[in-house]
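Note that one protein chain of the assembly has been removed; the remaining protein chains are unaltered in position.
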Amino acid sequence: MGLIKKIPVYLERLPGGGILTTSLDWVFDQSRASSLWYLLFGTACCAIELMATGASRYDFDRLGMIFRASPRQADLIIAAGTITKKMAPRLRLLYDQMAEPRYVIAMGGCTVGGGPFYYDSYAVEKGIDHIVPVDVYIPGCPPRPESLLEGCITLQKKVKKEKIKDWS
Amino acid sequence: MDRDELIKHLLEKFPEKIELLETGRAEPFFLLKNKDDLVAFCESIKTDENLDIDYLCNIGAVDTGERFEVVYDVASVKKHIRFDFKLRFEYEGAEIDSVQKVWPAANWYEREMWELYGINIRDHGNLKRFLLPDDWDQGHPMRKNWDAPDFVRMPEVE
Amino acid sequence: MEITGIFKYLYEQLVATGLSQTWVEIISLVVAAVIVFGFLAVMALFLVWWERKVSGHIQQRFGPMMTGWHGWRQTIADAVKLLQKEDITPSTVDRPVFYWAPIICFVAAFVAYVTIPFGKGLIVSDLNIGILFIIAITTFTIISLLMAGWGSNNKYALLGGMRSAAQVVSYEVPMVVAVLAVVLFAGSMSMVDIVQSQAKIYQWYIFRLPFGPIAFIIYIIAATAETNRTPFDIPEAEQELVAGFNIEYSGMKFAMFFLAEFVNMFTVSAIAATLFLGGWQGPWLPSWMWFLIKSLALVFVFMWFRWTYPRLRVDQLMEFSWKFLLPVAFANLILAGWMKYSGWFNW
Partner (left out) sequence: MTAPGIHTEEFQVNMGPHHPSTHGVCRFILTMDGEVIIKAEPVIGYLHRALEKICENRTYQQCIPVLDRFEYCTSMSCNEAFALAAEKLGGLEVPERAEYLRVIMLELNRIASHLIWFGTTSLDLGAITPFLYGFREREDILDLFEMTCGQRLTYNYIRVGGVAKDIPPEFIPKCKEFLDKFDAKVDDYERVLTENPIFIVRNKDIGVLTPEMAIAYAVSGPSLRASGVKFDLRKDDPYSIYDRFNFNIPVTHNGDCYDRYLIRIAEMRESARIVRQAIEQIPEGEIAAKVSMNYKPPEGEVYSRIENSRGEMGVYIQSPGKEKKPLRVKLRGGSYNQLQVMPELVKGHKIADVVAIMASLDIILPEVDR
């Protein structure tokens, strides 16, 4: 990872190096966008819709997204379902265990802002953006598989815009 | 064994201990006056051969604003009997016996009651926290008078 | 359209340049290694893509579609993405063991191709102990699984490592005995001789009743266990051990394990094709094409297993191997010996 970060710095000095970095950016972004492996992390009702989206009618595999069981090999967490106060440190722990270019999709009303459990519930986190940095929010309770796929495509667009230089 | 036979049978068996609450529904509802003879009452309805109550549907605690109530819904799988009974006791010194010995299913129900309502359960075995986060220190959330900084109530809309 | 001619021509050019004999040998072996490595890397990428498409269509869905026509660039995208991933080495890990495990697994998978004949004359070096060399090399994967299991200092990985070592060892024995039956009949361990002993189609060892098909079936079962594939994929059983031995690996290290698994699958089916289905023998088509068709057919059978069968439990798996597969393999060997001695079936 370290080496890759330095490539653009050297390339810039070469004459016409800019073209090379942009094309390198394009290759890296295309590959990263079209092979987002999502972590099997479903807590509540949205997990059933996540499974339904993985099934044959709305197949995730068409976008190149297969489920990985271990956070080390996943580069996308789809936080599907209510995150309660007891589950929040677990979610943060999983996010920290993931390898670096990682993304988070907040699927469902509960992860966006508490959803139907915002009022009168003493045990539910009101949204997960204060736990993990979220890239794409998908409203709905539970969101339809089409909106989940649309969320993934939005994330792919976002990934395609990133530059190598500003990697963390 | 239909409803009236059941009521007659139970009332003669425990003349002064229980009293029938008029709910007009198929399942009779009794009130156990004194909460100390709970375990004796449960054991006798379980061993009584023409009652044979061996299936505990549900134990629920209720905070009615001025006192606690604990409702036991029981049934018999073989004899198709189902009825409920409840205890009433004040807030302070809220302590009841555990019916785990009669129905092992009661274990988690009582543990939940202890955690969310603060009703102490005598000789329960493992009264540990299991629904709320481990570092929970804001008391017993299901009580009516409970409140917390981030607890938002739904506004009244007419 | 035999391509052995091209290599002969290149070899003569090399000799013509007048370098000393040892230099010529070194260069030709290096060139052969690079070609085999390139072929296998492309084959591994193809197999990963093919597995996802086969699994998709078995499960009535499409599999990768978005990257190129029917997603043919999917595995390239996966590989390049894995290049960019941060290569995490957890602090509590046993550093050298953790670092070397994927490399040994990767190398073991590729070295086995030294003695596999890709076609008539297309063989890196025809050792006279060909099949013995391959079996010896493929057992290296056990060491790498154990190292990965122990090195990651993670309870699940340790369980996965122990299970995989036990499984591969216990399925190695029936596999060797099944291969022994074939070697007994072929009279030599060199792969080229084995293939030449199956000149006609009825001479293929799979059709040499009664010992041939039994040996073939035992070999296929042991091979599925060898490459940790369902119904024997206990080591990385997602549901039980999260991800088994490769739970702590990310980025390029995980990619090495992932590709090694697919190269192993191709190795095992290539050996099966060479031993039982007459290697590169076949009418009309050039020899290397026959070899590819037979191997990929067997690879499809392995993929088919994976997407239809549930998983066996560890002790059932051991029991199946020691109490059932091994006795049958020995009985088959004795049968083969009697057939060879009595000469009845020696056509």
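Just so it is clear, A, B and C label the chains in written order, and each chain counts residues from 1 on its own.
As a convention for this text, contacts are C-beta pairs under 8 Å (C-beta built on N, C-alpha and C of every residue); 3 or more make two chains touch, one makes a residue touch a chain.
Because the structure is predicted, anything quoted here is derived from the model rather than measured.
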### Task
Quick one: jot down which shown chains the absent chain touches.
A, B, C
## Note on the structure
Touch assignment to the omitted chain, from A:30, A:43, A:73 or A:111, lands on A:43
### Query
Per the definition of touch given earlier, which of A:62, A:86 or A:160 contacts the omitted chain?
A:86
### Task
Check each of C:58, C:124, C:184 or C:252 against the chain that is not shown and name the one that touches it.
C:58
### Interface residues of chain B (partner: the chain not displayed)
23, 25, 27, 29, 54-58, 60, 62-65, 69, 71, 73, 75, 77, 80, 82, 84, 103-105, 107-108, 130-133, 141-142, 153-154
### Task
Name every residue on chain C in touch with the hidden partner chain.
55, 58-61, 155-156, 159, 230-231, 233-234, 237-242, 307-316
### Summary
Those residues of chain A that touch the unshown chain are 40-45, 47-49, 51-52, 55-57, 69, 81-82, 84, 86-87, 90, 94, 116-117, 119-124, 141-142, 144
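As a working rule, only the chains that are shown with their structure count from here on.
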### Task
Just give me the whole-number Å value for how far the CA centre of chain A lies from that of chain C.
35
### Message
Between chain A and chain B, what distance separates the C-alpha centroids? Give it in angstrom.
### Response
46
### Approximate Å spacing (C-alpha centroids) for the pair chain B, chain C
64
### Query
By residue number and range, which residues of chain A touch two or more other chains?
none
### Junction residues of chain B - those touching two or more other chains
none
### Task
Using the touch definition up top, name the residues of chain B that touch chain A in the complex.
131-134, 138, 141, 146, 148, 150-154
### Task
Would you mind writing out the residues of chain A in touch with chain C in their complex?
1, 4, 27-28, 30-32, 34-35, 40, 55-57, 59, 61-64, 66, 68-70, 72-73, 75, 99-101
### Contact set on chain A toward chain B in their complex
84-86, 118-120, 122-123, 126
